[in-house]
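The structure under discussion is supplied below as structure tokens; questions concerning it will follow.
Omission of a single protein chain aside, the complex is shown with its protein chains in their original locations.
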Amino acid sequence: MKRQLPLLFVFLFGTFMVVQNFVPHENSERAKDFLNDWTIIIGIFALALGIWSLISVSIDKINKRKPNWEYAFVTLVGLVAMIFFGFTSNVSSSWWTYFASLIVLLIALWLLVQGILGFGAGATRSKEKFFAGIGLGLVFTLIAIFDKSWEFHFYTPEGLENTMFKNFFSNIMVPLQSTMFALLAFFISSASYRAFRARNLLASLLLIAALIVMLRFTPGPWGDLISKTSTWVMNVPNLAAQRAIVIGIGLGMVATALKVILGIERGYMGKG
Amino acid sequence: MLNTLAIIILSLMGASLIYVLYRTIDGRPVERRIVFAYIGLAVMLPLMMKVTPPLPITTDVQKLYEHIVKLPPGSKVLCAFDFDPPSAPELQPMAVAFVKYAFKHDLKLIIMGLWPQGPQQANMALQEAFRDSLVAVKPHEEGIDWVNLGFQSGNEFVILSMGDGFKRMFPRDTRLIPYDSIPILKNVVNFSNIDFIMNFGAGYPGTREWVQIGVDRYKSDLGAGTTAVQATEVYPYLSSGQLVGLLGGMSGAAEFEKVLAEKGKASTFILAQMFGHATVMAFVIIGNVAFFVLGRKKKNPEGNN
Amino acid sequence: MELLGIWIGAILTLGIFSFLYKDNPVYKVTEAIFIGVSAGYYAIVYFFDSIYKKFWLGAVVAAEKDLMLYGGAVLGLLFLSRLYSKTSWIARWPLAFIVGATAGLYMMTYFVTNGMNQVASTISDVAQKSDLAGSSWAEVLGTYVILVGVVTGLIYFFFSKEHKGAFGAAAKVGIWFLMVTFGASFGYTVMSRMSLLIGRMDFLLGDWLRIIN
Partner (left out) sequence: MFSVLKMKKYLGVFYLIALVVIYSTIAAQVPVDATAVVHPPAPVTGLTASDTDSDHGHSITVNWKPSTDDGGGANSVIGYRIMRSNSPEGPFDTVGIVPLGSKTFENSSSIEAGTTGFIPDDTNFYFRVDALTADPAVFSSSEGTGPVHSYGQWFNKGLYPVLWAVIIFTVLTVMFVSAAKKGKELYVRPLAGIEAVDDAIGRATEMGRPILYVFGLGTASDIATIASFTILSRVAKRVAEYQTSLIVPCYDPIVMAVAQDVVKTAYMDAGRPNDYKEDAVHFITNAQFAYVGAVNGIMLRELPATNIYMGKFFAESLMLAETGVVSGSIQIAGTDEIAQIPFFVVACDYTLIGEELFAASAYLGREPLLLGSLKAQDYAKAAVLVLALFGILAVNFAGDLGMAWLANFKELFKVID
């Protein structure tokens, strides 16, 4: 039951999708659309598990004073703040109650999670922490309900329009993302210096092809010849090898998928 | 002052590469942090220099230029911004130069985007253009001289449906004003009322889709500015005449600024890019020269597949 | 406010760049901020995309309720059984659904696009008698080089035959082709990545420090 039933599910759904491909009827298309929607909905529940993993690993780090535990606080604050911003919006003209609520929420969650984790580990005072957390959470909710300084948005997407949510995105996420991406320029150069050597025939082929293409993008006296050669390299040997790789990958995938459907490959269930 | 300093440092860096070569040959390759420093400075310093590198104008850019100058004042140009911030260093300078030129020569711009962040990039380009003293001579009004129709999801299907009528895909502009109440869009039904399409594309959907639908199906004139990576892919459309001209990557942008006489960021960026590329190549060459000198002494045991 | 944003952006940018020197506290703080904020950001975006737009609007408040969507919600809830180790085996059901359905879907997609259609493209790529008139000899030769590349490249990927003799030689030619490809795409990417760095430098020197422009 624990292992056979899932394998049966895999077989049934897998076969269904294979057969679906041959059936153009609209019922088959609708069924496929539903399976697609299901995958998306399952994904968000899984994300909750992921966030829980991030939180519990961070808290564990802090509690056990593992190396670099201080930074786990920063992660947790960033995470909770972003989720808070996403579900709420500030409706009063001043921001202080809004941010005060965020701090109350942080403390409440901290106590709550400490309490929950404490139950399992049998730590002292976990009950007290848990209930203190719930109490603070209640205070936090009451402010929202009665103070009218800010509000919840679980059922309307206005949270996405929250000013702070947007600011955090454009002033923190965007620069961090593009800077991280820009690091690639540095890594490429150090790799070129260290590893790009004509050690043997294969490495030399790689190096020569790379140099030809690089020269093409660097203005200089080589001009037309290099431009023609690099176009040839891209259109002839490159195309050929890409096709060989694509066919290989395709067959590898088809074989793996087939093994999964037939229940021969079960690595993903923990069993090899 | 900054200029001179940058030139001096860059020349010193060039000279010091000989020492790097010596060390590498000696079997003591420099640390990666030094390589990082070289790359960082090689990209940063040229940005501070007021030097324009001599750039020959390639025929792709020349062709686009010749087509644009022929557009009479009052021509309606559809501007498709199909890129996002990561591609902005290459594409934004092209867009800025084009917008400035258009405003100075009284071309009417109809802006849209197949990428969510495209219309924002367009707004940034417009802001930049308005700062230009020659553009500011004459007031340019939204809705009369230009309009931003915003982003529409649906990739190539958006272009396809625009053939039926722009209004279908863009019932309102970004200010939420209905299509029919925008002066510039009066008499603009579909592609047949557009004199030229300019696309700034960084991938899918982008130049390829505009060629396949806008040009092949609706017979419009299309010019494009793309990233260097994309340029290789759309190059065939240029030789077949489906594109009137092509700006490829940073060098395309710099050449475009040069032919339009709109000095902009690309002219300095191209210098940074040239130095960056040259530095990477220099390190590849140093590594290999050292390897061949050293290689005779001992075999490198490190193997790769 | 905009100025504050630029300063925060610049400080974070420098924090990431500091990693190039070595791992340090500034980078660690930057990294921690990045992890927390991005995890929160995507949690919110996905929540509104799937729970709100898809499920809530589609199956709860809609006039014509898509009752099938509840199936997804039930499977999703089953996934949460992992939170308690005694019931965690139930989570294998939604997992079996995802793996099974996508294995079936991908099996067919790749069979067609990476298998069958590639046969057709290989046939079309090689110069045919009818093309010979309009092409130069170099172009015609090129198409045969493509054919050699595809054949030898595929031979390299054979697993159950020893790479010996003529077969081994073909496999060797195949790996030459692969290496040229790898070199070309490496060189190609090097050139396109430099502009990302230029973009960041422009932000630091221009928008933040205002020493250029």
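We just call them A, B and C in the order they show up, numbering each chain from 1.
Heads up, the rule we're going with is that a contact is a pair of C-beta atoms (placed from the backbone, for glycine too) under 8 Å apart; a residue touches a chain by one contact, two chains touch by 3 or more.
As the structure is a computational prediction, the values presented were derived from the model and not from experiment.
Only one of the listed residues, A:L12, A:I51, A:I107 or A:A198, touches the absent chain: A:I51.
The hidden chain makes contact, of the residues A:V18, A:V113, A:M164 or A:M234, with A:V18. Residue in contact with the omitted chain (choice from B:K70, B:R217 or B:K263): B:R217. Of C:V26, C:L57, C:V112 or C:V145, it is C:V112 that touches the chain left out of the display. Mapped onto subunit A, the footprint of the missing chain covers residues 18, 21-30, 33, 36, 39, 42-43, 46-51, 53-54, 56-57, 60, 67-68, 173, 176-177, 180-181, 183-184, 187-188, 190-191, 194-196, 206, 242, 245-249, 251-260, 262, 264-265, 267-272.
Take subunit C: the residues that touch the chain left off the picture are 16, 19, 22-23, 27-28, 30-31, 34-35, 37-39, 41-42, 79, 82, 88, 91-92, 95, 98-99, 101-103, 106, 108, 110-112, 115-120, 122-124, 126, 128-129, 147, 150-151, 154, 157-163, 178, 181-183, 185-186, 189.
Just so we're on the same page, only the chains that are shown with their structure count from here on.
Comparing chain C-alpha centroids with the centroid of the full set of protein C-alpha atoms picks out C as the closest. Taking the mean of C-alpha positions as each chain's centre, the chain lying farthest from the centre of subunit B is A. Across the assembly, the chain pair joined by the most C-beta contact pairs is A-C. If each chain is reduced to the centroid of its CA atoms, subunit A and subunit C end up 12 Å from each other. Between the CA-based centres of subunit A and subunit B the separation comes to 30 Å, rounded to the whole angstrom. In this assembly, the C-alpha centroid of subunit B lies 24 Å from the C-alpha centroid of subunit C. Taken residue by residue, subunit B touches two or more other chains at 36, 39-40, 43, 85-86, 228, 232, 249, 276-277, 280, whereas all remaining positions touch fewer. Each of residues 17, 20, 188-191, 194, 196-197, 199 in subunit C touches at least two other chains.
Taken in their complex, subunit C has these residues touching subunit B: 17, 20-22, 188-192, 194-199, 201-202, 205-206, 211-213. Those residues of subunit C lying in contact with subunit A across their complex are 1, 4-5, 8-10, 12-13, 16-17, 19-20, 28-56, 58, 68-69, 71-73, 75-77, 79-80, 82-83, 89, 92-108, 110-111, 113-115, 118, 121-122, 125, 142, 145-150, 152-154, 156-157, 174-191, 193-194, 196-197, 199-200, 203. Of all the residues in subunit B, the ones that touch subunit C in their complex are 2, 33, 36, 39-40, 43-44, 47-48, 85-90, 227-229, 232, 249-250, 265, 268-269, 272-273, 276-277, 280.
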